[in-house]
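All protein chains of the complex are present and in place, except for one that has been dropped.
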Amino acid sequence: MPFGKLHPALGGRSGPDVIPFSSDTLERSGAEMAFLATPNETSAEVGPELLARGIRVIDLAGAFRLRDAAAYPAWYGFVHPAPALLAEAVYGLTEWCGDELAGARLVANPGCYPTSVLLALRPLLGLLDPSQPVICDSKSGVSGAGKKSEVAYSFAELSGNFKAYAVGTHRHEPEMRQELGISGDTPFVFVPHLLPAVRGILSTIHVSFPSPVLPESLAAAYAVYARAPFVRVRPAGELPELSDVVGTPRGDIGFTLLPGRRRAVLVSVIDNLLKGAASQAVQNMNRVFGFAETEGLA
Amino acid sequence: MPFGKLHPALGGRSGPDVIPFSSDTLERSGAEMAFLATPNETSAEVGPELLARGIRVIDLAGAFRLRDAAAYPAWYGFVHPAPALLAEAVYGLTEWCGDELAGARLVANPGCYPTSVLLALRPLLGLLDPSQPVICDSKSGVSGAGKKSEVAYSFAELSGNFKAYAVGTHRHEPEMRQELGISGDTPFVFVPHLLPAVRGILSTIHVSFPSPVLPESLAAAYAVYARAPFVRVRPAGELPELSDVVGTPRGDIGFTLLPGRRRAVLVSVIDNLLKGAASQAVQNMNRVFGFAETEGLA
Amino acid sequence: MPFGKLHPALGGRSGPDVIPFSSDTLERSGAEMAFLATPNETSAEVGPELLARGIRVIDLAGAFRLRDAAAYPAWYGFVHPAPALLAEAVYGLTEWCGDELAGARLVANPGCYPTSVLLALRPLLGLLDPSQPVICDSKSGVSGAGKKSEVAYSFAELSGNFKAYAVGTHRHEPEMRQELGISGDTPFVFVPHLLPAVRGILSTIHVSFPSPVLPESLAAAYAVYARAPFVRVRPAGELPELSDVVGTPRGDIGFTLLPGRRRAVLVSVIDNLLKGAASQAVQNMNRVFGFAETEGLA
Partner (left out) sequence: MPFGKLHPALGGRSGPDVIPFSSDTLERSGAEMAFLATPNETSAEVGPELLARGIRVIDLAGAFRLRDAAAYPAWYGFVHPAPALLAEAVYGLTEWCGDELAGARLVANPGCYPTSVLLALRPLLGLLDPSQPVICDSKSGVSGAGKKSEVAYSFAELSGNFKAYAVGTHRHEPEMRQELGISGDTPFVFVPHLLPAVRGILSTIHVSFPSPVLPESLAAAYAVYARAPFVRVRPAGELPELSDVVGTPRGDIGFTLLPGRRRAVLVSVIDNLLKGAASQAVQNMNRVFGFAETEGLA
């Protein structure tokens, strides 16, 4: 299907040509990189084929996000066909990648929920009280589910509605635990919700500290993003809202200490289709090829 | 499927029992009347069966709305299996029904668009300029399409969107022409649109008069509704909006004369699920059995 | 302003008469009870006047919810003018009221957020691990803020948006602590959010237990609602969504145990305008006068 037919707003007057996909046509076209926005199982099959033909891959699905091949049957419902590649794949949460991105053959683009949670949580990992739970209460617009012809995603069902879903069973959860270095027993709770909105994820993250902390300490931890072009940390007490980032390639992070200063509420917002998917993929491509990180995005 | 499962908000703590439908079980249950909210073709098949067993029928589909059986193949896509019943069926635009409703065996409940258009237009028929077009520019919430698992009715497609559809081909058009007494050649235009809202229809109707009219003349024509419990005519120049009627069994009508007083804009609003369907069906039942018209609705 | 002008959908064909309010006119009208849906400070002034004239009061504002008069300046911004009444006021979370409602002169109708949180949390209080936080991540439709002419509540700002607000400072928080019997130091976190929806509150509540629990134990604790006409507890693992209760006087509660069974996620939904305000007020009135609790609501 021509792209302009699927998304007329993006189609321009005529729209770009569409090449029916095959590893063959792609190789002959001289492509150096492929972005896979395919079902998880398709990515797992097609990715190795492309790599074998010398085409780099950024996978927007979850086929290469988990390092443990044994986790795939339970969380993704299939036996991984190329487990050897899991060790090679770079988990592309761009701001947390170092030199391993430069020249990488295979990048696992993070899930949208994990991107929102990890951006806010990773800088604070060393400060948290391990006896207390980390609770990620996340809310996503419906485009996170893709183009779906299901009653559950119909306007009549979702307008004016809101719900939690997949509690304890969402396949983005193992990816977060892996990247946070949290084992299965540690108190980590992730509850995704479906917003009556098209785009964006807001994660409200509840954390605890072993002793009172100062706002300045949290700000210092977040200074890791001082030069990151697409992460914006707000002053203490100023929480971002969803519309601050929808349509942008940026993640915004805010935090508020609660009375007693042993607990904090973090709020992290991204556009699930951009920093949670497409624009992060472009950020990763820029780093793979040594382009400026903001190329095509600023 | 139990009703409370389909619509949890309406289900109460346990929900009513659900009887698997058949003409047989219905007859044995002692039912005196059946409301059919079935596909058009199903109504056309089941309606005669029920009548044969002495059960009256109010059909919320379109199976008995057109008096001309020959129109069914073109507009509804099937040859009518019981053409003889079309003459008997009462077209149940309640406010325009007289004694024929009392004791009726078969009522064709009007379509939602026709209800909104006819309520505003019928009182003015004698005043219009036949050389000028009557233009019905109607806008409906998405519940008009029923529970649909189609991408076109998904939240992601409809939120923030708006469109015209089925111009010149909507099957509510012949029903309007029939009830207005307008032949195929007379300039009558009906354009339905899909609103990013769940419930309600607003029809903007553009009419012309052969010579200047006074607001009082239009108000006098609408006085036909003075004692109608579910139609509310606004003072000249005050146009109702959709939320004035959503969740109510009422139709609201407003009108504004344009400079020169030879043209007017009529605005008619109903809740498509109530006055455009369910509550009008109950109104009709009340009239069939001689109950107060407002029974169960006020 | 006549009621039908403010809410045309509720106005019927003519609308009820509106009596300009004063304690005087109310007394002369023979009213036995007044529902105050006034600003907090107005309720605190008017409530005692009405009581002095022998008119019972159900206050939908927060003027009589806190038992500690000293809390009013900090949380509500005024010195309470009638502190003696705070001890008399019955906190009207109907399902948790006993005989004290019968014949009560003054009922403090609970806030909408507290209603959603307390209904789900109170039955479990004896089961919780006091060393672990209780986290209430609540999301409300915008009607919770009343009719507001502020840019922040405009369609353009809220459509497609979502945000947390008033973290640690929302005036519903002391009311929850009071009714849960939680002191200021105990780890209790309440974060309200604003949904792009008109009606309803969904609270996601994160709780911990000192040792693994069975779903049956939670179900047993919730059996306290077995005969409550307006609370519906779902089977373990089935979480209600907002639309299950919007437009109803009911609260729905669901729960899911997480792996290890030492943590659970509770989801509680109400219509903020009904169980969170108006219908709970009517429930309370029914109990005050000894009517059936469902009178006017079922």
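Here the chain labels run A, B and C in written order, and each chain numbers its own residues starting at 1.
Here is the rule we go by: a contact is a pair of C-beta atoms (placed from the backbone, for glycine too) under 8 Å apart; a residue touches a chain by one contact, two chains touch by 3 or more.
As the structure is a prediction and not an experimental result, all values here were calculated from the model.
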Option from C:A71, C:L106, C:A120 or C:V142 whose C-beta touches the chain left out: C:V142
Residue of A:R105, A:R122, A:R232 or A:R261 touching the missing chain in the full complex: A:R232
Candidates A:G247, A:G260 or A:G296 - the one touching the absent chain: A:G247
Which of B:A31, B:L125, B:V191 or B:V213 contacts the chain that the document leaves out: B:V191
Positions on chain A contacted by the hidden chain, ascending: 8-9, 13, 159-160, 229, 232, 240-241, 243-248, 252
Where the unshown chain meets chain C, residue by residue: 142-143, 147-151, 153-160, 196-198
Residues of chain B (touch criterion as defined above) contacting the omitted chain: 131-133, 135, 137, 139, 141, 157, 159-165, 167-168, 184-185, 187, 189, 191, 193, 195-200, 202, 204, 206, 208, 239-243, 246, 256, 258-260, 263, 265, 267
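The rule is simple: only the chains that are shown with their structure count from here on.
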Distance from the mean Cα position of chain C to that of chain B, given in whole angstrom: 39
Centroid distance [mean C-alpha coordinates] between chain C and chain A, Å: 37
Two or more partner chains touched - positions in chain C: 159-160, 240-241, 243, 246
